[in-house]
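Every protein chain but one is kept in place in this view of the complex.
Each chain gets a letter, A and B, in the order it is written, and its residues are counted from 1.
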Amino acid sequence: MHASFTALATIAAAVLTAVSAHAQQPVKIGVVMSFSGQFADPGAQIDNGIKLYMKQNGDTVAGRKIELIRKDSGGVAPDVAKRLSQEVIVRDGAEILAGYDLTPNALAAADVSAQAKKFMVNMNAATSVITTKSPYMVRTSFTVFQLNEALGAWAYRNGVRKVYTLVSDFGPGHDGEAAFHKGFKDAGGEIIGQARYPVANLDFTAFLQRAKDANPDGIYIWVPGGPQPAAIGKAIAERGIDKSKVKIMGQGELTYEDALKSMGDAGLGLITAFHYDYYHQSAKNKAFVQAYNAEFKRNPDMFSAGGYDGMHVIYEALKKTGGKTDGDALVAAAKGMAWESPRGMMSIDPETRDVIQTVYIRRVEKVGGALVNVEFDKIDNVKDPWKARMPK
Amino acid sequence: MFWRGYWFGAETMRHSRAAMRGTGETVGGPHDYLQAQIRWRNIEIAFWLATLAPFILTPNYLVLASQIAITALFALSLDLILGYAGIVSLGHAAFFGFGAYTAGLIAKYGWGEPLSGLLAAGLAAGLLGYLMSFIIARVRHLALIMITLGFGLLLLEAANSASWLTGGADGLQGVRMWPLFGLFTFDLWGTTSYWYSLVVLFLLFIVSRRLIHSPFGLSLRGIRDNIIRMRAIGAESLAHLQQVYTISAAMAGVAGGLLTQTTETVSLGVLDFQRSADVLVMLILGGAGRLYGGLIGAIIFMVARDQFSGINPQYWYFPIGILLVTVVLFLPNGILGGLAQIAASERWQRWIRPRVPRRSLLP
Partner (left out) sequence: MITSAFGVLFDGFAYGMLLFLLSVGLSVTLGMMNFVNLAHCTFGMIGGYVTVTLMNNLGWPFLATLPLAFAAAAIASVAFERTMFRRLYRASDLDQCLLTIGLVFVSVAAAAWFYGTIQQPVNLPSYLRGSFTLVGVTLGVYRLFLIGMSLVVLLALVLALEYTRFGMQVRAAVDNQRMARGLGINVDGAFAITFALGSGLAGLGGALAIDIVGLDPSFALAYLVYVLIVVSVGGLGSIGGSFAAATLLGISDTAGKYYFPQIGSFLIYLVMVGLLLWRPTGLFGRR
């Protein structure tokens, strides 16, 4: 049985190779992320970024047509994401994996990328350790350590001495906590209290009350995109936490566009560290935002940037390899790539295959009647510090 | 006059019981009944042969096939307590997840041998089931439903909180399985996974079948139908309930362990309410209390979900909900029950064999 199966498989493979040698097959890219459930909107934004890039740059690269196969992982579901990534390679013949909005899903799919030796572009999931799980993976979003360690150091430089930290209880949240603590403590600050809230939590009153009771001069909050930032903003106002006395700092998701609309004036004065905002003042970004609005009737966000830049990496890598989709060739082509993205200058670190970019420090202000994140400080060429500290 | 009434009654009873079984045979004693049930019918043999079809017909879908086999095993374990003993459980995923994490942790901390890991998963879940059975056997109705639900949720939250052990929302990292029998690796294509899951399913199915078609199985059905009467006739209903619950928990644990081993990953989704609810739906769809009901339900549910998810994943629960409502209102015994009713109905019987006039006892 075993022998005849192998024979059959060999014949089938030979036939397929012969067939594929004759025609220039399309490059199939499996896009695995959440199109439904709680994280459907981020997924849609990543997809929009992908679509806009393809619209602006055509759907043919190095003589081969790009074909996207979308698979819905439906939220935090590592086993589903792994199975879908496996299926898109085995069943649908995908040669590149892309997407991965959530850390657990990206970690599980990394196994598939490593085993099948397929190029994988992580367009969002931000925990530092992810890129170490497959030698064929690059990331085009950011890492939590990159942003938050810089924020911690910045906080101390700007007068904050005692901080209470509150983070979400999963990979990126733990990273945020560790990163901020490292940056802040190394600069000389003191962490006077810390807590982790459940991933799906929507009622922050108890947690914020505890933070307020600790009497800090800064509260650091890590929260992922979705419904929670607005809930936090409202709870901060409801608990009566005075932002002029207590600096409230966090990662950019805390003040993303929809959250600001929802929390209203309660969001004024929130300080965040991030890599992309639609309000970023550069010619390239203004053009990007305009094109995005024309196409999708809304502003882009960091998810859109991740998708857009991810496609850029795929296109440029394919151009360099002349259309070959072999995992080793593509990842070698991607290493060291540098370009100007709507977010600013960015590059792919040849050592870690992770993203190197500028970290902006922003404050929420009212400009022309609307609440926006105004950049008032920045740190250039930030590598992922967590991996930089790992023994080689 | 009395005589005629008696015979009529007996004849009617025999007729209706035979009609319900769909065989038309006359009834003998309980041992003859069990002997008749335990023979393998042709349609069963055909079913098991058909499970080998994916290897040849759809070799790209073996990963899905092994997931179906695993889910079918899980549904079978629920059938033992729901279909045969009448215990309504809204939290059976607790045992599935407990087995899954046990197998995952064993593999993560160095022992990646599949079979022993699976055995450990089953034993661990069985032990948990044994402990729970003390409570389960003593409560009924809403309190039972709530306790099973509460226990499932409790275990989920505990796994979430104990993220130092379970990996929390990120899932367990580092689960690496050794090749099965030292030869067959768990590869991307799922060939080994499907063989493994299918064989385990088949073996445990045979065990369940033996169990059901035994005096123990009959007493379970008695408990399901009328527990007070069972106690009145002296059957050890409490002990039997505990035994079947433990066995069911162990089987669910094996199913969970299989999932971990074939996917080399485990996360909180193995413990959530959705999983408990889904398996309940599958069982009801196929028909509880018929051994094959869970298997058929699992196949239909998983295949439909796989196809439908490609088109519109977030609206998947709409047709499932409609189906559930329809089944409860119009097809109370699920698909297999409906088929059995059709098979036993007079019209069908008339179709397949000529009507033999019954021996009349009237002068």
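Note that in this section contacts are C-beta pairs under 8 Å (C-beta built on N, C-alpha and C of every residue); 3 or more make two chains touch, one makes a residue touch a chain.
Predicted model, so just to flag it, every value in this text is computed and none were measured.
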{"item": "Touch criterion as defined above, residue of A:197, A:276, A:303 or A:360 at the omitted chain", "value": "A:197"}
{"item": "Hidden partner chain, touching residue among B:61, B:74, B:95 or B:151", "value": "B:151"}
{"item": "Residue in contact with the excluded chain [from A:156, A:184 or A:207]", "value": "A:207"}
{"item": "Full-complex contact with the absent chain, from B:36, B:227, B:323 or B:344", "value": "B:323"}
{"item": "Touch criterion as defined above, residue of B:137, B:177, B:277 or B:296 at the omitted chain", "value": "B:277"}
{"item": "Where the missing chain touches chain B, by residue", "value": "82, 88, 90, 135, 139, 141-143, 145-147, 149-151, 153-154, 157-158, 160-161, 273, 277, 280-281, 284, 314-318, 320-325, 327-329, 332"}
{"item": "Chain not shown, touching residues in chain A", "value": "36-38, 40-41, 195-198, 201-203, 205-207, 209-210, 212-213, 226-227, 230-231, 234, 237-240, 261-262, 264"}
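FYI, only the chains that are shown with their structure count from here on.
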{"item": "Parts of chain B lying in touch with chain A, wherever the complex brings them together", "value": "60-61, 63-64, 67, 160, 163, 168-171, 173, 187-190, 259, 263-270, 309, 313-314"}
{"item": "List of chain A residues in touch with chain B within their complex", "value": "35-37, 40, 72, 74, 76-80, 82-83, 86-87, 89-91, 103-104, 107-108, 111-112, 115-116, 127, 169-171, 198-199"}
